[in-house]
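All protein chains but one are shown in place.
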Amino acid sequence: MGYLKDERPQTMMVEGDWQVGAYRYKAPRLLEEYTQALKRKKIIGSLCLGCGKVIVPPRNICGRCHQRMTGRQEVSPIGTITSFVISPPVVKGKYKLFGLDPVDTGALKEGEVMVPVFVRLDGSDSNIACLLFNADPQKVFIGMRVKAVWASELKGAMSDLDGVEPLENR
Amino acid sequence: MLRNTAIIGCGQTKHTSKRRDVSVAELVAEATYAALEDAGITMKDVGCVVSGNMQGFGGVAQPDLWIGDWMGCPGKPAIRIATGGTTGGSVAHGALYAVASGMFDLAIGVAWEKHSDSKEAGATTGLMHVGMANLFHALPYGLSLKNLIATTAVGAAAGVAVYQARFYMHRSGATIEHLDMVAAKDRRNAAKNIYAHLQWPNCQPEDIAKTEMIAYPFRYGHVCPASDGASCIVVASEKLAKKLCKQPAWLLGLASYSDEENQLQSENYGGVGVLDPCEQMGARISAKKAYSMAGITDPQKEIDLAEIYQPFPSQEMFFAERLGLFDDGTAWRYLEKGETDINGSLPTDLSGGVNATNAIGSSALQRVLECALQIQGKAGEHQASRKVRKAIAHGWGGVTNYITVTVLGDTPR
Amino acid sequence: MTKKVAIIGYAQSNHQAEVQKTREDLVFDVAREALKNAGILREDLGTVITSSTDFLDGRTISNVFLSMAVGAYLKDESKVEEDGTNALYYAMMKLMAGAYEIALVEAHTIGWTFNPHQVWLYTLDPLVDRQIGVLDDIAAAALQARAYMDKYGVSEKDLAQVAVKSLSDAAKNPCAHRKMPKVNVGQVLSSRKYYDPLTELMISPVSDGCAIVILASEEKAKQVCEQPVWIEGIGTCQDDYLRDRNLLSLNSLKKAAKAAYRMAKVKNPLKEINVAEVSARFAHEELMIYEALGLCRDGEGKDLLAKGVTKKSGKLPVNPSGGALAADPICATGLIRVIEAAKQIRGEANGYQVPKVKRALAHGQFGICAQKNTVIILGGGK
Partner (left out) sequence: METKPDVITVNGIPIVVANFNWSVGFQMEKFLKALATKKILAAKCPECGYIYVPARNRCGKCSAKMEEKDLVEISGKGTLVSYTLAYVALDGKGNWTDLEKPKIIGAIKLNEANSTIFMPLEEIDYPNLKIGMLMEPAWNSETKGGWKDLKYMKPAKA
């Protein structure tokens, strides 16, 4: 038993490409504001003066009110897990990003189990996605309180906010 | 309101992972001409062609300019509609509106995807490009590679859906066993649908449970495939439908309300204000609008069959709830009782759905097409055992924020 | 029995080579302005149709991050690819069907993002024509131009005249991108050579821009708008792929125009239409468009131009705004023509207003050598 197979003849192929890497874009300096704040161990979001929502990282436009989010608001480094995923142990060669193996590049360790989580930081109306550290994957639950884990060296980069860890581990 | 309009012909191709026997143009023609034959008309009769796919997957910009010849575009009004995952649903709406507006008496809606034309596995090329600009933007700001991989790639194709599933399970009390049950049902159903991709006769939840875990709660057996395939519907005005077709599938209501983008990042890498991606306000409002057009007051009683766009099994459950077919948080109870099976009270995705067949551009059109087949009684082996009078077809796409809802019935309004 | 549809508001950006805004901001700003122009709130919108393409925007599902900016939050939404006039066509269907009362139609392209001419190459048959890479949209247009010139005795100077007319008219249009008040034939002919006979100034510039039109059903339009511009006729048509098409005449435009004229009950366009805004991406196309629109017989486009019929003070001014040769944010170009035509009817075209406009024609096109064409007839008054 199992999947039925569909066998059919093949014809030849003709190759071509699309230079998606040659595109360029315009972006606001919002991320710069955000990363500069991270350097000071502060997390900022944009505040809509129409509906009062605070979005992290900051975004430009509140579509609900159809107006610019002109306010800036610092949010708490403590928050609540709203959703999480438990990865199977990392295996070398299983997954590639731009043709690079994450194990070879040192980004991940062989056998590592990752717990990516959605966290709603206190004072914000959005989720951020990051990794949960220092926690037993089997004991993670929705509603768990967590706090930010900062990189050992703050560079004013997105990686300054390394992830989160359970609040009671402090 | 809308003048009466009906679907009178359906055509689709066999879906499989690699249709290397045909070019994308020939694939499209296969479905198009099958639909015309089903409706008993020729291309000359067609007034307007609405078509769509996701061009990033096929690598050809505006492919209708090239393959228009294969779907009868020359010399006709031809509109190309593409809205991501909902492309097919939007194409169906395009064709339905073309007739409902009184501009045309006969229109066809054609949608397709040929994933095998892309060298990258599955749908990664296209999906990557959704966020490519954001990625290019965030990298200079020191986006950590580890975080990137963890947040985007753990589920590989699953993406935000895996978080969404967790949200739903938390809200409703559904478990991973329910996901197994949905996936098994869909593969079982697909085995009865000659056009479907992942066919597994008599598949049981235990079979799915044996497959490898990708990222809890998703197993390999839960995930939709990337298929090659095309589908086409023929839409006619009331007068023509009655003349040409014994049992047309009448349009009762349609809507496509969009929500805020749900996939964490907005344009330029800002956050988004959707806290729970399985809340799906767009789906709720679309369903409400479509039901009011259709004069349906109690969908739980009046809808006989649903075709839900469910690349992942959790989506079949919560979208059924958001469309008002079950109360919030209860879909899994009906699933346990077998109510969504072929002989149940609300047969759902008897074609196997997107979970078994996913040619992205065409997937949402197939939902409409399958509802039409069920109403016409032409579904063959996967025909529901109960008489289908009103059916709802659903599509979602974009970054889980676009919704298309189409309600069809066996009698005009 | 079909319902009438009117334009009740519009806005466009200042089209330029490199707009100093994000895509989101560009669309948002124009959307705010359009809503203000129509005198309605975002909440009044029924449906929103956008128009852009993934290859030009460099994003798959190019509309997905713009839904909030354009005002589609919890609104009926869809995206029609290719020219904005096709999106308008679809929006009109939705209004005519009676499903919604007000529709917002948006179209944009940021040409700066990636060379659109490269994208045109990506629209070619990937199995054959894209493989050898000799053809792009300009090359195809040059081939069309040469064949047309040879058949009807049109000279390079005639083409240059078209460019001179457009670019000098554009000087008065604040939204135009390429404004050259004192341009002359010599300057056009000596600009950078791309594909003979086409030089830089005979080719539309690569622009960033956005255009938005707000439509309403008859009852709603009368209710909210003092001066609605009625869509009296609309027609669209697609042609064969390049290889199997007669490049010498724009057959699909002829069919689209016929459909639009029939709907608007126009018998003699030269007499009954007061101003036309057409999307001519290349100088020779404007002459071919005259012919396809039925303003003159095949091959007489250059005479129409030479006699001054189509200049701003002529009998039927064509492109007093400067047309596509003066600004070409690809997907938006057709919609810009609609806006310019509507402005002429409302008497809002400061500096390039044509007197006594009762009926105007707008044309949008897409595809290599104008494969897809849409013609819209607009009328004023009650």
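Every chain is named by a letter (A, B and C) in the order it is written, and numbering of its residues begins at 1.
Operating definition for what follows: contacts are C-beta pairs under 8 Å (C-beta built on N, C-alpha and C of every residue); 3 or more make two chains touch, one makes a residue touch a chain.
Everything numeric here is computed off the predicted structure, so don't read it as measured data.
Engineer: Would you mind listing the shown chains in contact with the chain that isn't displayed?
Structural biologist: By the stated touch criterion, the chain not on view contacts A, B, C.
Engineer: Which candidate, C:73, C:195, C:261 or C:352, sits in contact with the chain we can't see?
Structural biologist: Considering all chains, including the one not shown, the answer is C:195.
Engineer: One chain isn't shown here. Among C:114, C:152, C:230 or C:352, which residue touches it?
Structural biologist: Candidates C:114, C:152, C:230 or C:352; residue touching the omitted chain: C:114.
Engineer: Consider the whole complex, including the chain that is not shown, and state which of C:152, C:241, C:290 or C:352 touches that chain.
Structural biologist: C:241
Engineer: Contact with the hidden chain only, please: which subunit A residues?
Structural biologist: Looking at subunit A, the ones touching the missing chain are residues 10-29, 32, 68, 98.
Engineer: Touching the absent chain: which residues on subunit B qualify?
Structural biologist: Counting over the whole complex, subunit B touches the hidden chain at residues 19-26, 29, 33, 42-44, 56, 58-60, 68-70, 72, 74, 114, 116-120, 125, 129, 132-133, 136-137, 139-140.
Engineer: When the complex is taken as a whole, what residues of subunit C touch the one chain not shown?
Structural biologist: Residues in contact with the chain left out: 20-22, 25, 29, 32, 58, 114-115, 117-118, 121, 126-129, 131-136, 139-140, 142-147, 150, 193-198, 240-244, 247.
We adopt the following convention: only the chains that are shown with their structure count from here on.
Engineer: Greatest Cα-centroid separation from subunit A: which chain?
Structural biologist: Measuring from the centre of subunit A, the most distant chain centre belongs to C.
Engineer: What is the distance in Å between the mean C-alpha positions of subunit B and subunit C?
Structural biologist: Using C-alpha averages as centres, the distance is 33 Å.
Engineer: Which whole number of Å gives the spacing of the CA centres of subunit A and subunit B?
Structural biologist: The computed centroid separation for subunit A versus subunit B comes out at 28 Å.
Engineer: Mind pulling the residue numbers of subunit B that touch at least two other chains?
Structural biologist: 23, 56, 59, 129, 132-133, 260, 266-268
Engineer: Can you list the residues of subunit A that touch 2 or more other chains?
Structural biologist: Counting only residues that touch two or more other chains, subunit A contributes 16, 18, 20, 23, 25, 27-28, 60, 62-64.
Engineer: So in the complex, the part of subunit A that touches subunit B is made up of which residues?
Structural biologist: 1-4, 6, 8-11, 13, 16-18, 20, 23, 25, 27-28, 30-32, 34-35, 45-46, 53, 55-60, 62-64, 82-88, 95, 97, 102, 105, 107-108, 114, 116, 118, 120, 124-131, 142, 155-160, 162-163
Engineer: Under the definition above, what is the set of subunit C residues touching subunit B in their complex?
Structural biologist: Interface residues on subunit C, with respect to subunit B: 1-2, 22-24, 53-56, 58-61, 63-69, 72-82, 86, 89-90, 92-99, 119-120, 122-127, 235-241, 244, 251-252, 255-256, 259, 366-368, 371-372.
Engineer: What residues of subunit B sit close enough to touch subunit A in their complex?
Structural biologist: Subunit B residues touching subunit A: 14, 16, 18-23, 56, 59, 129, 132-133, 136-138, 141-151, 153-156, 162-164, 166-167, 170, 187, 191, 198-203, 207, 212-216, 260, 264, 266-276.
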